[in-house]
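Missing here is one protein chain; the remaining ones are kept as they sit in the complex.
And now, subunit A:
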Amino acid sequence: MSTSDHRLLDRLGGDYVDRETIEGLLFAAPYLIVFVVFLAVPLVYGLYMSFFEWNFLNPDQSEFVGLENYRTIIADGRFHTALLQTFYFVFLTVPAMTVLGVVMALGVNRGIKGTRFLQFAYFVPYVTTVSIVGLLWVQMYGANGVFTQYTAWLFGRVLSDTSLAMPGLALTTVWWQVGFFFAILLAARQSVPEHLYEAAKLDGAGTIRMTWDITIPQMKNSIIFCVIAGTILQFQVFGQPFVMTDGGPAGSTETAVFYLYELGFRTFDLGYGAAVGYVIMVILIAISLVNYYVIEETVN
(Lines give C-alpha, C1' and ligand atoms only; values in the text may rest on other atoms or scores of the structure.)
Protein backbone atom coordinates (compact mmCIF):
# COMPACT_ATOMS: atom_id res chain seq x y z
CA MET A 1 0.00 0.00 0.00
CA SER A 2 1.38 3.41 -0.92
CA THR A 3 2.12 6.21 1.51
CA SER A 4 -0.72 8.31 0.20
CA ASP A 5 -3.10 5.44 0.91
CA HIS A 6 -1.88 5.38 4.49
CA ARG A 7 -2.46 9.06 4.85
CA LEU A 8 -5.93 8.73 3.47
CA LEU A 9 -6.75 5.92 5.87
CA ASP A 10 -5.25 7.76 8.82
CA ARG A 11 -7.26 10.83 8.02
CA LEU A 12 -10.46 8.88 7.59
CA GLY A 13 -9.72 6.88 10.75
CA GLY A 14 -8.89 10.02 12.70
CA ASP A 15 -12.06 11.78 11.65
CA TYR A 16 -14.09 8.73 12.47
CA VAL A 17 -12.62 8.40 15.95
CA ASP A 18 -13.16 12.10 16.64
CA ARG A 19 -16.77 11.89 15.55
CA GLU A 20 -17.30 8.78 17.70
CA THR A 21 -15.81 10.57 20.73
CA ILE A 22 -17.97 13.64 20.26
CA GLU A 23 -21.08 11.51 19.80
CA GLY A 24 -20.24 9.49 22.89
CA LEU A 25 -19.73 12.61 24.96
CA LEU A 26 -23.01 14.07 23.74
CA PHE A 27 -24.85 10.91 24.77
CA ALA A 28 -23.21 10.98 28.18
CA ALA A 29 -23.59 14.75 28.64
CA PRO A 30 -27.05 14.90 30.26
CA TYR A 31 -25.98 12.46 32.97
CA LEU A 32 -22.55 14.03 33.38
CA ILE A 33 -24.08 17.49 33.88
CA VAL A 34 -26.54 16.21 36.50
CA PHE A 35 -23.75 14.22 38.15
CA VAL A 36 -21.41 17.18 38.40
CA VAL A 37 -24.02 19.72 39.53
CA PHE A 38 -25.94 17.60 42.01
CA LEU A 39 -23.41 15.03 43.16
CA ALA A 40 -19.78 15.84 42.51
CA VAL A 41 -19.97 19.49 43.63
CA PRO A 42 -21.91 18.78 46.86
CA LEU A 43 -19.62 15.83 47.54
CA VAL A 44 -16.51 17.95 47.40
CA TYR A 45 -18.20 20.83 49.16
CA GLY A 46 -19.39 18.44 51.89
CA LEU A 47 -15.84 17.25 52.46
CA TYR A 48 -14.74 20.87 52.74
CA MET A 49 -17.54 21.59 55.25
CA SER A 50 -16.60 18.61 57.38
CA PHE A 51 -13.38 20.37 58.38
CA PHE A 52 -15.26 23.37 59.79
CA GLU A 53 -17.55 24.23 62.59
CA TRP A 54 -19.95 25.50 60.04
CA ASN A 55 -21.87 28.68 60.58
CA PHE A 56 -25.26 28.02 59.08
CA LEU A 57 -26.38 31.63 58.94
CA ASN A 58 -23.05 33.13 57.96
CA PRO A 59 -20.81 30.56 56.26
CA ASP A 60 -17.98 33.07 55.92
CA GLN A 61 -17.53 33.04 59.65
CA SER A 62 -17.22 29.25 59.86
CA GLU A 63 -14.31 28.12 61.98
CA PHE A 64 -11.73 25.70 60.59
CA VAL A 65 -11.39 22.81 63.04
CA GLY A 66 -9.35 20.32 61.01
CA LEU A 67 -10.15 16.73 61.92
CA GLU A 68 -11.99 17.67 65.09
CA ASN A 69 -15.39 16.65 63.70
CA TYR A 70 -14.03 13.20 62.84
CA ARG A 71 -12.49 12.85 66.29
CA THR A 72 -15.93 13.66 67.75
CA ILE A 73 -17.49 10.86 65.72
CA ILE A 74 -15.17 8.32 67.34
CA ALA A 75 -16.53 9.26 70.74
CA ASP A 76 -20.16 9.89 69.66
CA GLY A 77 -22.19 7.14 71.38
CA ARG A 78 -25.42 8.27 69.73
CA PHE A 79 -23.91 7.80 66.29
CA HIS A 80 -22.56 4.38 67.23
CA THR A 81 -26.00 3.34 68.47
CA ALA A 82 -27.57 4.67 65.28
CA LEU A 83 -25.07 2.66 63.22
CA LEU A 84 -25.72 -0.54 65.18
CA GLN A 85 -29.47 0.01 64.84
CA THR A 86 -29.02 0.48 61.11
CA PHE A 87 -27.14 -2.82 60.84
CA TYR A 88 -29.88 -4.43 62.94
CA PHE A 89 -32.49 -3.07 60.52
CA VAL A 90 -30.53 -4.40 57.52
CA PHE A 91 -30.23 -7.77 59.26
CA LEU A 92 -33.99 -7.85 59.90
CA THR A 93 -35.05 -6.82 56.40
CA VAL A 94 -32.62 -8.11 53.76
CA PRO A 95 -32.57 -11.86 54.59
CA ALA A 96 -36.35 -11.85 55.12
CA MET A 97 -37.03 -10.08 51.84
CA THR A 98 -34.66 -12.37 49.95
CA VAL A 99 -36.08 -15.60 51.33
CA LEU A 100 -39.64 -14.36 50.97
CA GLY A 101 -38.91 -13.09 47.46
CA VAL A 102 -37.55 -16.49 46.42
CA VAL A 103 -40.50 -18.34 47.94
CA MET A 104 -43.00 -15.99 46.29
CA ALA A 105 -41.23 -16.22 42.92
CA LEU A 106 -41.14 -20.01 43.01
CA GLY A 107 -44.78 -20.15 44.08
CA VAL A 108 -46.03 -17.81 41.36
CA ASN A 109 -43.89 -19.59 38.76
CA ARG A 110 -45.69 -22.87 39.40
CA GLY A 111 -48.52 -21.55 37.25
CA ILE A 112 -51.19 -21.61 39.92
CA LYS A 113 -54.50 -19.89 39.26
CA GLY A 114 -54.53 -16.14 39.68
CA THR A 115 -50.82 -15.76 38.93
CA ARG A 116 -51.32 -12.38 37.29
CA PHE A 117 -53.27 -11.06 40.24
CA LEU A 118 -50.57 -12.26 42.65
CA GLN A 119 -47.85 -10.60 40.58
CA PHE A 120 -49.81 -7.36 40.70
CA ALA A 121 -50.63 -7.69 44.40
CA TYR A 122 -47.03 -8.42 45.36
CA PHE A 123 -45.63 -5.54 43.40
CA VAL A 124 -48.17 -2.81 44.08
CA PRO A 125 -46.89 -1.83 47.59
CA TYR A 126 -43.48 -1.13 46.06
CA VAL A 127 -44.84 1.67 43.89
CA THR A 128 -46.49 3.32 46.90
CA THR A 129 -44.61 6.19 48.59
CA VAL A 130 -43.03 5.77 51.99
CA SER A 131 -45.36 8.36 53.53
CA ILE A 132 -48.47 6.41 52.52
CA VAL A 133 -46.93 3.10 53.59
CA GLY A 134 -45.75 4.62 56.86
CA LEU A 135 -49.11 6.15 57.74
CA LEU A 136 -50.93 2.95 56.82
CA TRP A 137 -48.72 0.86 59.04
CA VAL A 138 -48.83 3.34 61.92
CA GLN A 139 -52.55 2.66 61.91
CA MET A 140 -52.03 -1.07 61.48
CA TYR A 141 -49.77 -1.13 64.51
CA GLY A 142 -52.59 0.20 66.58
CA ALA A 143 -51.33 3.64 67.52
CA ASN A 144 -54.68 4.96 66.40
CA GLY A 145 -57.07 4.76 63.48
CA VAL A 146 -59.52 2.45 61.84
CA PHE A 147 -57.56 -0.79 61.89
CA THR A 148 -56.81 -0.60 65.59
CA GLN A 149 -59.60 -2.84 66.73
CA TYR A 150 -58.61 -5.55 64.26
CA THR A 151 -54.85 -5.35 64.60
CA ALA A 152 -54.32 -4.39 68.23
CA TRP A 153 -54.47 -8.00 69.41
CA LEU A 154 -51.94 -8.93 66.80
CA PHE A 155 -49.45 -6.12 67.03
CA GLY A 156 -50.21 -4.52 70.37
CA ARG A 157 -48.51 -1.18 70.46
CA VAL A 158 -45.42 -2.12 68.53
CA LEU A 159 -44.20 1.36 67.77
CA SER A 160 -44.20 2.48 71.38
CA ASP A 161 -42.09 -0.46 72.60
CA THR A 162 -38.33 0.12 72.35
CA SER A 163 -37.56 -3.51 71.56
CA LEU A 164 -40.42 -3.95 69.06
CA ALA A 165 -40.29 -0.65 67.21
CA MET A 166 -37.35 -1.56 64.93
CA PRO A 167 -38.76 -5.02 64.04
CA GLY A 168 -42.03 -3.18 63.39
CA LEU A 169 -40.32 -0.86 60.91
CA ALA A 170 -38.60 -3.87 59.39
CA LEU A 171 -41.91 -5.68 58.90
CA THR A 172 -43.35 -2.61 57.21
CA THR A 173 -40.31 -2.38 54.98
CA VAL A 174 -40.48 -6.07 54.03
CA TRP A 175 -44.14 -5.69 53.10
CA TRP A 176 -43.40 -2.52 51.19
CA GLN A 177 -40.34 -3.59 49.21
CA VAL A 178 -40.48 -7.36 48.88
CA GLY A 179 -42.33 -6.87 45.59
CA PHE A 180 -39.14 -5.49 44.05
CA PHE A 181 -37.17 -8.56 45.11
CA PHE A 182 -40.03 -10.74 43.94
CA ALA A 183 -40.01 -9.16 40.47
CA ILE A 184 -36.26 -9.66 40.06
CA LEU A 185 -36.34 -13.21 41.40
CA LEU A 186 -39.36 -14.21 39.34
CA ALA A 187 -37.56 -13.03 36.21
CA ALA A 188 -34.54 -15.06 37.33
CA ARG A 189 -36.65 -18.17 37.90
CA GLN A 190 -38.34 -17.78 34.55
CA SER A 191 -35.04 -17.58 32.75
CA VAL A 192 -33.88 -20.99 34.02
CA PRO A 193 -34.01 -23.16 30.88
CA GLU A 194 -36.72 -25.80 31.05
CA HIS A 195 -34.44 -28.46 29.58
CA LEU A 196 -32.33 -28.43 32.75
CA TYR A 197 -35.36 -29.63 34.69
CA GLU A 198 -36.04 -32.26 32.06
CA ALA A 199 -32.46 -33.50 32.31
CA ALA A 200 -32.71 -33.49 36.12
CA LYS A 201 -35.99 -35.42 36.01
CA LEU A 202 -34.36 -38.09 33.87
CA ASP A 203 -31.41 -38.07 36.28
CA GLY A 204 -33.82 -38.98 39.04
CA ALA A 205 -34.42 -35.65 40.78
CA GLY A 206 -37.75 -34.88 42.46
CA THR A 207 -39.22 -31.42 43.02
CA ILE A 208 -37.26 -30.57 46.18
CA ARG A 209 -33.97 -31.83 44.72
CA MET A 210 -34.55 -29.81 41.57
CA THR A 211 -35.21 -26.69 43.63
CA TRP A 212 -31.95 -27.08 45.56
CA ASP A 213 -29.76 -28.44 42.78
CA ILE A 214 -31.04 -26.54 39.75
CA THR A 215 -33.31 -23.61 40.63
CA ILE A 216 -31.41 -21.98 43.48
CA PRO A 217 -27.94 -22.30 41.87
CA GLN A 218 -29.35 -20.95 38.61
CA MET A 219 -30.93 -18.01 40.46
CA LYS A 220 -27.78 -17.41 42.47
CA ASN A 221 -26.63 -14.27 40.67
CA SER A 222 -30.01 -12.61 41.09
CA ILE A 223 -30.17 -13.64 44.74
CA ILE A 224 -26.73 -12.12 45.33
CA PHE A 225 -27.82 -8.98 43.51
CA CYS A 226 -30.88 -8.73 45.76
CA VAL A 227 -28.77 -9.13 48.88
CA ILE A 228 -26.27 -6.49 47.81
CA ALA A 229 -28.73 -3.97 46.42
CA GLY A 230 -30.95 -4.59 49.44
CA THR A 231 -28.10 -4.05 51.89
CA ILE A 232 -27.06 -0.78 50.28
CA LEU A 233 -30.66 0.40 50.04
CA GLN A 234 -31.70 -0.59 53.56
CA PHE A 235 -28.55 0.86 55.09
CA GLN A 236 -29.82 4.24 53.95
CA VAL A 237 -33.19 3.78 55.67
CA PHE A 238 -34.70 7.12 56.60
CA GLY A 239 -38.31 7.47 55.48
CA GLN A 240 -39.79 4.79 57.72
CA PRO A 241 -38.43 6.10 61.06
CA PHE A 242 -39.09 9.66 59.87
CA VAL A 243 -42.75 9.01 59.09
CA MET A 244 -43.58 6.33 61.64
CA THR A 245 -41.55 6.84 64.83
CA ASP A 246 -39.47 10.01 64.50
CA GLY A 247 -36.53 7.87 65.62
CA GLY A 248 -38.25 6.84 68.85
CA PRO A 249 -39.27 5.52 71.21
CA ALA A 250 -36.23 6.60 73.18
CA GLY A 251 -34.11 6.70 70.03
CA SER A 252 -34.60 2.98 69.40
CA THR A 253 -35.33 3.49 65.69
CA GLU A 254 -32.78 6.19 65.07
CA THR A 255 -30.77 5.03 62.09
CA ALA A 256 -27.53 6.45 60.68
CA VAL A 257 -29.17 8.55 57.98
CA PHE A 258 -31.90 9.66 60.37
CA TYR A 259 -29.20 10.86 62.77
CA LEU A 260 -27.55 12.67 59.89
CA TYR A 261 -30.85 14.42 59.19
CA GLU A 262 -31.15 15.33 62.84
CA LEU A 263 -27.72 16.92 62.81
CA GLY A 264 -28.24 18.74 59.54
CA PHE A 265 -31.80 19.92 59.71
CA ARG A 266 -32.79 19.94 63.34
CA THR A 267 -29.67 21.07 65.14
CA PHE A 268 -28.09 22.68 62.05
CA ASP A 269 -24.68 21.32 63.04
CA LEU A 270 -23.73 21.19 59.38
CA GLY A 271 -19.97 20.74 59.74
CA TYR A 272 -20.32 17.73 62.02
CA GLY A 273 -23.25 16.45 59.90
CA ALA A 274 -21.01 16.58 56.83
CA ALA A 275 -18.37 14.52 58.64
CA VAL A 276 -20.98 11.95 59.72
CA GLY A 277 -22.25 11.85 56.13
CA TYR A 278 -18.74 11.12 54.93
CA VAL A 279 -18.29 8.30 57.42
CA ILE A 280 -21.60 6.77 56.30
CA MET A 281 -20.46 7.06 52.71
CA VAL A 282 -17.17 5.32 53.48
CA ILE A 283 -19.05 2.51 55.26
CA LEU A 284 -21.35 2.12 52.25
CA ILE A 285 -18.43 2.04 49.84
CA ALA A 286 -16.77 -0.59 52.05
CA ILE A 287 -19.95 -2.72 52.06
CA SER A 288 -20.23 -2.36 48.29
CA LEU A 289 -16.61 -3.40 47.80
CA VAL A 290 -16.97 -6.44 50.05
CA ASN A 291 -20.14 -7.36 48.18
CA TYR A 292 -18.45 -6.82 44.85
CA TYR A 293 -15.65 -9.20 45.73
CA VAL A 294 -18.11 -11.72 47.13
CA ILE A 295 -19.97 -11.63 43.80
CA GLU A 296 -16.77 -11.98 41.82
CA GLU A 297 -15.79 -14.96 43.98
CA THR A 298 -19.13 -16.74 43.75
CA VAL A 299 -19.81 -16.06 40.10
CA ASN A 300 -16.39 -17.25 39.02
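Throughout what follows, a residue touches a chain if its C-beta (ideal position, glycine included) is under 8 Å from a C-beta of that chain, and two chains touch if they have at least 3 such contacts; residues count from 1.
The rule we apply is simple: contacts and distances are computed from a predicted model.
Student: Quick one: find the hidden chain's UniProt protein name among "ABC-type D-xylose/L-arabinose transporter", "Electron transfer flavoprotein alpha subunit apoprotein", "Cytochrome c oxidase subunit 2" or "Carbon monoxide dehydrogenase subunit G".
Tutor: Missing chain, per its UniProt entry: "ABC-type D-xylose/L-arabinose transporter".
Student: Among A:Pro30, A:Gly111 or A:Gly206, which one touches the chain that has been omitted from the display?
Tutor: Residue touching the chain left out of view: A:Gly206.
Student: What residue numbers in subunit A mark contact with the hidden partner chain?
Tutor: 193, 195-196, 198-206, 209, 213-214, 217-218, 220
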